[in-house]
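These notes are about the structure you will find just below.
What you see is the complex with one protein chain gone and the rest in place.
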Amino acid sequence: MFFASDNWAGAHSKIAERLLAESGGFASAYGTSDLDKRVEAKFAELFEREVSVFFVATGTAANSLSLASVQKPGGISFCHAEAHVAEDECGAPDFFGGARLATVEGALGKIDPKALATKVARFPQDAIHHGRAAAVTITQATEVGTVYSLAEIDAIAAISKANGLPLHMDGARFANALVALDASPAEMTWKRGVDILSFGGTKNGCWCAEAIVFFNPEQAKEMHFIRKRAAQLFSKSRFIAAQFDGYFEDGLWLDLARHSNRMADRLRAGIERTPDARLAWPTASNEVFAVISKSAAKSAEDKGAKFYEWPIPEARPDLVGENEALIRLVTSFATTEEDVAGFLACLA
Amino acid sequence: MFFASDNWAGAHSKIAERLLAESGGFASAYGTSDLDKRVEAKFAELFEREVSVFFVATGTAANSLSLASVQKPGGISFCHAEAHVAEDECGAPDFFGGARLATVEGALGKIDPKALATKVARFPQDAIHHGRAAAVTITQATEVGTVYSLAEIDAIAAISKANGLPLHMDGARFANALVALDASPAEMTWKRGVDILSFGGTKNGCWCAEAIVFFNPEQAKEMHFIRKRAAQLFSKSRFIAAQFDGYFEDGLWLDLARHSNRMADRLRAGIERTPDARLAWPTASNEVFAVISKSAAKSAEDKGAKFYEWPIPEARPDLVGENEALIRLVTSFATTEEDVAGFLACLA
Amino acid sequence: MFFASDNWAGAHSKIAERLLAESGGFASAYGTSDLDKRVEAKFAELFEREVSVFFVATGTAANSLSLASVQKPGGISFCHAEAHVAEDECGAPDFFGGARLATVEGALGKIDPKALATKVARFPQDAIHHGRAAAVTITQATEVGTVYSLAEIDAIAAISKANGLPLHMDGARFANALVALDASPAEMTWKRGVDILSFGGTKNGCWCAEAIVFFNPEQAKEMHFIRKRAAQLFSKSRFIAAQFDGYFEDGLWLDLARHSNRMADRLRAGIERTPDARLAWPTASNEVFAVISKSAAKSAEDKGAKFYEWPIPEARPDLVGENEALIRLVTSFATTEEDVAGFLACLA
Partner (left out) sequence: MFFASDNWAGAHSKIAERLLAESGGFASAYGTSDLDKRVEAKFAELFEREVSVFFVATGTAANSLSLASVQKPGGISFCHAEAHVAEDECGAPDFFGGARLATVEGALGKIDPKALATKVARFPQDAIHHGRAAAVTITQATEVGTVYSLAEIDAIAAISKANGLPLHMDGARFANALVALDASPAEMTWKRGVDILSFGGTKNGCWCAEAIVFFNPEQAKEMHFIRKRAAQLFSKSRFIAAQFDGYFEDGLWLDLARHSNRMADRLRAGIERTPDARLAWPTASNEVFAVISKSAAKSAEDKGAKFYEWPIPEARPDLVGENEALIRLVTSFATTEEDVAGFLACLA
């Protein structure tokens, strides 16, 4: 009953086997091998346009270097107040970009367009003392399990474009959002105005497969140096390429995300059926936030369930009663129906 | 006939299979799993003392963060003029440490102790304008295929200690040096005065397995934050641990290095027997530098041999004749006797 | 009628004349001259203890390097949401410290101790992903013209100490706060628990005289290098020393601040007497915030008054009526009674 995080799962067998299959032979290093090139072409095919792709080691690297690539002195990047870049990356985006993040409010983990417009307006391009707007970044799916609709991305992109700001998407759970929206990769990104994408494979069945995808190759031209200077250029780069190769084959990545979302659906349905439990807020991807009694939480843990108690959002102090706990449940490609059923049984 | 670099090889089958074997199940993330801990304990056993171990994505990361961990404002780290940190890391050590490298001369890729002492003396601890000495770093085996003897490491360490400077070893080819010297890991490191080690597994049969090893845990205490801020903390850290687990099992890592060095020995012996070829300088690990005729180089390439022509060292302009080329040949765990024989046949 | 900022004034004649008087002769450079040392001793005398003093070029430098001196990887410095370090320094504190600021709310420009305690608790010393608390900084007098009482500083210091965090005070308007509280320099700083002070002279009658004052010399030991690497070490340092020498002589600095505060008092009294104007909030130093009619603002500007319209605080959207404006009025040593009277006449 592992619901602590999708990164507690290992690698999907097809991906691990592909890695094994590619381990022999010799190939040129640093991303120049045939396999690297083939996978890059696969990205272009999936996104239905020319793209520049850069493999990196972690999601933090993908986000930080993406923002660094569009940074400028005194620049400010705008993100949601609960965004991973702001909350969980130890200042890496600031460190690599030499710049700052400004947080924007919004319900359900999504930047409120009006709040964004107001905040961006505080940092005009000649604001030498305040600093100037430099980029906008959104997370899809969000940290709280919700998903921006295509129209919601449009709204953020419109403000970004109106202010001349590149739009970055943190896609650590890109596939989960994609299948939740039943959209194509192109539809959820550049067709909406996204310029740079952190494309995450690690949480959805890879060992370590993160890529920065530029939809405008012109913006990518500094990234070769930014990545190397950031110590993120793999010598045996094909070990990432091999994972992505397996990940994409026959739509495996989408199947894994569908499975993961389906397991979350089951959790949601079960929690709604449970008298002493309720959903904290509606979610659409592979994360479920629930309010359960402290005794149920204790009981589930005693029975081996792994999950995190979650801090109560500042904006909703009354969400959780005195004898209750807010918990986060994350499903993954490796979550089984038995685990879900077992967990729900703990709550009943 | 792949002699371009040891990072052109993939992963040894036992390591790749171990990775496959560990891909199932759930385990806690960010280096806290049982496997991570077991591998850390293995490092302690190998080095015969308590150590602090940090996995990172690349050798550049291992070197850069090692030096960053002992950095100070205005600090200078001393390295050989041909060191990887100075020549091949795109400024990453400077970027992460906020500090500078000063290069020191020395024959055969090894820092000359006297030159080091002279150079360090130029940067006393109160030299506000010049900057002050902060660390010393050596590469073992060196970039030019040579290996510091234990006595040579002692000489460098003595100067480091006399000046209060931590000593770092870039061990991208640690195993190759170790078997060349027939020394134990402890004998080649902390028993000599090495404080921090970049322990590389990637070039010797892993996909991606690099670790920073602190022999003094006190110096390691900032590294958790330095590594995370550097975007080098893997979520599914056990995929590194699994590689090291396979790497160390039954002394595989030493066997692979011995094979690699042996293939280099064969190359050396063959070149010495070849009338129109000669060794550029004596080497002891898995890199061989040879002077061959341009026509032989061309012929070998035409027959499919992969290797790099190497820049002629500034200090030895007369090393290479007009119709000759300096070439670098690197062997690895995957190099076969047939490849060596085939290459030598090209020269004959 | 110059109320735009206290930095629109030039230098007080006694300070400018002292600078002229010291312009002859030769003296050793980089802060080592007799005059530099004498002024350092003067700081020690004023603060009634041993201090380490570092002159720098700007208040931004004083704040940024102060925070840099106590920084650590992943560190977070806590400041008020309207603090100069957060709002008006173009990211310099983050740039120099390689770290981040977290803002804390509080009425009247002052950090609310309870909010500080809550915020600090979110960043414990082992919070590798979130980042860890590193320092607290307060502004005295605040950006909105208020002054922390000694008890209020105690409350902030208690939380800082309880969490092992150094406490920095941005004293760009130190003298104005000091005379407002009728406290001694020691009472308002280290006796309250302040560790590092940005001591500003520029806004109060100097040309360019800013100093970082360490009350704990141990914390100062890296500053010589931090300052030089930040390009803030003046060669002819005595030109700063000379200004401070004149500034401190016969208590000139306190007289200037008293004058400045008195002029602000007159403004406050006059505004309170004016039917169509009111104070936006109570202030205690040399800044007055008033709500006046837009027509009065226009009229004053037409008559030559210089002042800034101020953004309406987010927390008080109803502060200003439809036909009103929030304005900031800053007095200085150079403000005359005639200017104050003239401005008040514009409002009547």
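Going in written order, the chains are labelled A, B and C, and every chain counts its residues from 1.
Note that a contact is a pair of C-beta atoms (placed from the backbone, for glycine too) under 8 Å apart; a residue touches a chain by one contact, two chains touch by 3 or more.
Since we're looking at a predicted model, the values are computed, not measured.
Here the missing chain is touched by one residue of C:Pro73, C:Gly91 or C:Pro166, and it is C:Gly91. The chain that is not drawn here is touched, among residues A:Ile226, A:Ala305 or A:Ala334, by A:Ile226.
Interface residues of chain C facing the missing partner chain: 2, 4-5, 7-13, 15-17, 19-20, 22-29, 56-61, 64-65, 89-92, 95-96, 202-203, 207-208, 225, 228-236, 238-239, 306, 334. By the touch criterion stated above, the residues of chain B touching the omitted chain are 73-76, 87-91, 94-95, 98-100, 128-131. Counting over the whole complex, chain A has residues 30, 72-74, 98, 126, 128-129, 131-132, 222, 224-226, 228-229, 233 touching the chain that is not drawn.
What we mean here is this: only the chains that are shown with their structure count from here on.
Taking each chain's centre as the mean of its CA atoms, C is the chain most distant from chain B. Distance between chain centres (mean CA atoms), chain A to chain B: 34 Å.
Computed from the mean C-alpha positions, the centre of chain A lies at a distance of 41 Å from the centre of chain C.
Between chain B and chain C, the centres computed from C-alpha atoms are 51 Å apart. With touch defined as above, residues shared between interfaces to two or more other chains in chain B number as follows: 225, 228-229, 233.
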